[in-house]
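This is the structure I have questions about; it appears just below.
With one protein chain held back, the other chains of the complex are shown just where they sit.
Naming follows writing order (A, B and C), and every chain is counted from residue 1.
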Amino acid sequence: MAGNSFGEIFRISTFGESHGVALGVIIDGCPAGLKIDTAFIQAELDRRKPGQSNIVTQRKEADEFEILSGIFEGITQGTPIGIIIRNEDQKSKDYEHIKDSFRPSHADFTYDVKYGSRDYRGGGRSSARETAARVAAAAIAKQLLAHFGIKVQAYVSKVGKIEIGKEYTEMDLSKTEDNIVRCPDAETADKMIELIKEVKKDGDTIGGLVSCVITGVPAGLGEPVFDKLHADLGKAMLSINAAKGFEYGSGFAGTELRGSEQNDAFYNDHGVIKTKTNHSGGVQGGISNGMGIYFNVAFKSVATIMQTQDSVDKDGNNTSVTGRGRHDPCVLPRAVPIVEAMAALVIADHLLRNRSSKL
Amino acid sequence: MAGNSFGEIFRISTFGESHGVALGVIIDGCPAGLKIDTAFIQAELDRRKPGQSNIVTQRKEADEFEILSGIFEGITQGTPIGIIIRNEDQKSKDYEHIKDSFRPSHADFTYDVKYGSRDYRGGGRSSARETAARVAAAAIAKQLLAHFGIKVQAYVSKVGKIEIGKEYTEMDLSKTEDNIVRCPDAETADKMIELIKEVKKDGDTIGGLVSCVITGVPAGLGEPVFDKLHADLGKAMLSINAAKGFEYGSGFAGTELRGSEQNDAFYNDHGVIKTKTNHSGGVQGGISNGMGIYFNVAFKSVATIMQTQDSVDKDGNNTSVTGRGRHDPCVLPRAVPIVEAMAALVIADHLLRNRSSKL
Amino acid sequence: MAGNSFGEIFRISTFGESHGVALGVIIDGCPAGLKIDTAFIQAELDRRKPGQSNIVTQRKEADEFEILSGIFEGITQGTPIGIIIRNEDQKSKDYEHIKDSFRPSHADFTYDVKYGSRDYRGGGRSSARETAARVAAAAIAKQLLAHFGIKVQAYVSKVGKIEIGKEYTEMDLSKTEDNIVRCPDAETADKMIELIKEVKKDGDTIGGLVSCVITGVPAGLGEPVFDKLHADLGKAMLSINAAKGFEYGSGFAGTELRGSEQNDAFYNDHGVIKTKTNHSGGVQGGISNGMGIYFNVAFKSVATIMQTQDSVDKDGNNTSVTGRGRHDPCVLPRAVPIVEAMAALVIADHLLRNRSSKL
Partner (left out) sequence: MAGNSFGEIFRISTFGESHGVALGVIIDGCPAGLKIDTAFIQAELDRRKPGQSNIVTQRKEADEFEILSGIFEGITQGTPIGIIIRNEDQKSKDYEHIKDSFRPSHADFTYDVKYGSRDYRGGGRSSARETAARVAAAAIAKQLLAHFGIKVQAYVSKVGKIEIGKEYTEMDLSKTEDNIVRCPDAETADKMIELIKEVKKDGDTIGGLVSCVITGVPAGLGEPVFDKLHADLGKAMLSINAAKGFEYGSGFAGTELRGSEQNDAFYNDHGVIKTKTNHSGGVQGGISNGMGIYFNVAFKSVATIMQTQDSVDKDGNNTSVTGRGRHDPCVLPRAVPIVEAMAALVIADHLLRNRSSKL
């Protein structure tokens, strides 16, 4: 109800403010019997954490996690898995200046209206730091998916106006981690990095697109009316900070296609029913059809800029706000593991939900 | 769990197949004391129903509803409101040819895999006819919203490559119903209608965009982490048949903006805190900020075309499928009330959810 | 949220007022592929309906149902199953006298406070007539359970001070339907019937106990913390009109036993692990252990009596209320199928929920 949980069977609940004691997540509904590689959880957190490169925020947070429950002798027990990540490096004084003023395009104003007050330090609960808890939980989900042969891979496909211009099938996605911007196309990656550095120098920020591909999903996942697989993926992505849009398969561009161009003809590929094209993005009628699932997520530029902006204070007086502290000039590189995380959570949940579709 | 319900407090559950006995919806959680105008429910259903004009399907369905419960002496009782719409004009024989074959880009194949069988008549549960139940429910939600001064208005902003090219603030949205394509810009409407007629003549179909505007929403609605207001709107829209994408505020195009261009500066407008621009689309940090909420929904071209397409049958044999019956060449005009319906349901739910945000 | 739904995966939502147009239920989450015997649904409704004998209300309602969706060619489709029962024999004028007064120990006063008004005809939504919808839904659940070898049997074990005094294992439960009070012990049944007739003659009412036994439940059902199998059964039973208490296994009486008497020793019965005694009532730690599940439900005497009672009206003035119309002198005989219905719904739901307990 208060919206801090996600999923129906494989269900996570996150908690924690940016500069509070700790972040954390409870994973409820992970089936018993799954062997957990804890090093993988840390590796995933490391992909999201600040300070990884010179094109992201220079905050230093180790993001070390502690598993409190649910795993015994390395195996999930079917009981809730509790994970916490203690906060460090909390330069709360960086935020004293926004205690009574609202940063433009942040959640300061809306939190204040909704709750009557807010933990202003580092954005409190509205901070993207909350996504560390999602990534930790999804590191469990990804291991569940791996058990069933399912893989989730995201990458940066566009920064500002610089875009890859290739389909995911035309690239080697294993190269995504080869550069700091997480773009599998090396040449485009260089341009993106250059742009981000330029933007950063201006004290400004820039947006872009993350693309995501999910392979190995069996046909049949997704619930056909409100909880269509792509609808749940869409909500998952739009719940990520700074996300402004979602499209799957042929997406927005595909709206210009005629049915005769858009439709994916079926054929029999050595006993497996496939489609010749995949404008459907692996989902038809809200249910996976066994083809690759792919989608794009639009992220706006980060709201905190190192410039002075007009605003108002709590009492409605005109004022100005100037960005301080260490912030990301571009959220995209660090958004990649978060997009993967949310995708993994959706698929894990629907994998379990589908166990009741038939007698 | 099986995904036929939507909303948390103001919650609807739909049921019914296209060519079964009836469609229906239960609205649970509508507060007691709301005066209901039943004529408005029919008016909304009429906006969605087939056969309205020569650019939509020529099927004839009266879509007459019957209220079974929850309203007494014209007033909601706080108890579930049950509404059914009996099916008529069921030319099930039009569907015999697809009993054992899968129509490309329809849900035939995925339903068969998921459930082991399907009600193939008219697409069964996967038919967009299910949305009539949503529209009926939303006609109640809209009356709840009207009580609180909230208004939802959608319109067709693009068909194929023909688009309005104006912001919603530059148009008179009350003109949306003045033409059969539901585009408030008369000139563009004419071009859209022409295109749809041309596409229809080719036995083909075409996609486009529906834009939606919600005004009068107080600041504070939306839950800040997973159930962000725009995330729930996104899921709602993506749950509509043929939807392929969602963007709000500056959306996909806005990803190219720098923070200094994207950010919405606050100012005090005679005691009300507003933003000078509204790239945020009325939602910041997942919570409404009191500005107009606006978003776009991408719809692909209708999958049923009057042409012959390659496919496979249930046994995996190659076959072909040719469209029959009466189908929409373009889903957009009839999608307008459906987009409004889903938007109204989301806002009504969050309006009630927000009653517990403060002591 | 508004509490008109029950279950997580196998989930029902009921709607309808006593003297409104119709009652109904949506069953969402019934797996596809179940063959449905519709005659069984009517048979179950007939066990609950009024007018069956001279010890229950003489109201006449056929309680004929209509299936609106979800079943095609006799088989469940995995889609929501909608069932309605139209109301007949609505002597609404019998209720004019309570329009503005509150019947003692009814829901008139509390509904008025909660909702600001109420559909006073026949108790509206608070009428036990609502349970017809539950029984219809459970007739589907029972068929699902039968597929897995699970059987639910309830019977009247006590009326007033007349009780059976035998364990369920000492009786032939197939004899429950042999008499109008639904007590499998013929001798006790006669005494119960006599008592009810006496009470009825006095214009009074009487309470009692319904006992219920569930056999064939595999070990492993139930979720171990809040959704313990017996906790969900308890809630299910307490949600039935006039229920005042629930106990399972050794229950209230067992609280006087020492651990050495109460504990159920395990033994190996030809490869199946069983317990020598079954004070646990088939549930240990909230999870079924494969032994018979049994419990008792306490029902108070019906609130409507053919006598004059003190009360107040809407404005708080002292007044008196005299029962009119045709009411049950004892709810127990008709409560038997309702108890079975709620038990079947709980087990069906947990059967499906348990599909995600292991990898």
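Just a few scattered comments:
Going forward, a contact is a pair of C-beta atoms (placed from the backbone, for glycine too) under 8 Å apart; a residue touches a chain by one contact, two chains touch by 3 or more.
All figures in this text were calculated on a predicted structure; none of them were measured in a lab.
Note on the undisplayed chain: of the listed residues A:50, A:78 or A:160, the one touching it is A:78. For the chain left out of this panel, the touching residue among C:38, C:53, C:215 or C:263 is C:263.
Taking the whole complex into account, chain C touches the unshown chain at residues 1-6, 8-9, 14, 102, 104-107, 109-111, 113-116, 125-126, 130, 158, 160-161, 199, 202, 204-209, 219-220, 222-228, 230-232, 234-239, 241, 244-252, 254-268, 271, 273, 275-276, 279-281, 284-290, 298-305, 307, 309-312, 316-318, 353-354, 356-358.
Residues of chain B that touch the chain left out of the display are 1, 9, 29, 31-34, 78-79, 147, 224, 352, 355-359.
Chain A meets the missing chain through residues 1-2, 4-5, 8-9, 11, 13-17, 20-24, 26, 28-29, 32-33, 66-70, 72, 75, 77-82, 84, 114-119, 124-125.
Quick note on the criterion: only the chains that are shown with their structure count from here on.
When every chain is reduced to the mean of its C-alpha atoms, the one closest to the centre of the whole protein set is B. For the pair chain A and chain B, the distance between C-alpha centroids works out to 26 Å. Once the centre of each chain is set as its mean CA position, chain A and chain C turn out to be 46 Å apart.
Centres computed as Cα averages put chain B at a distance of 39 Å from chain C. Among the residues of chain C, those in touch with two or more other chains are 1, 9, 29, 32-33, 78-79.
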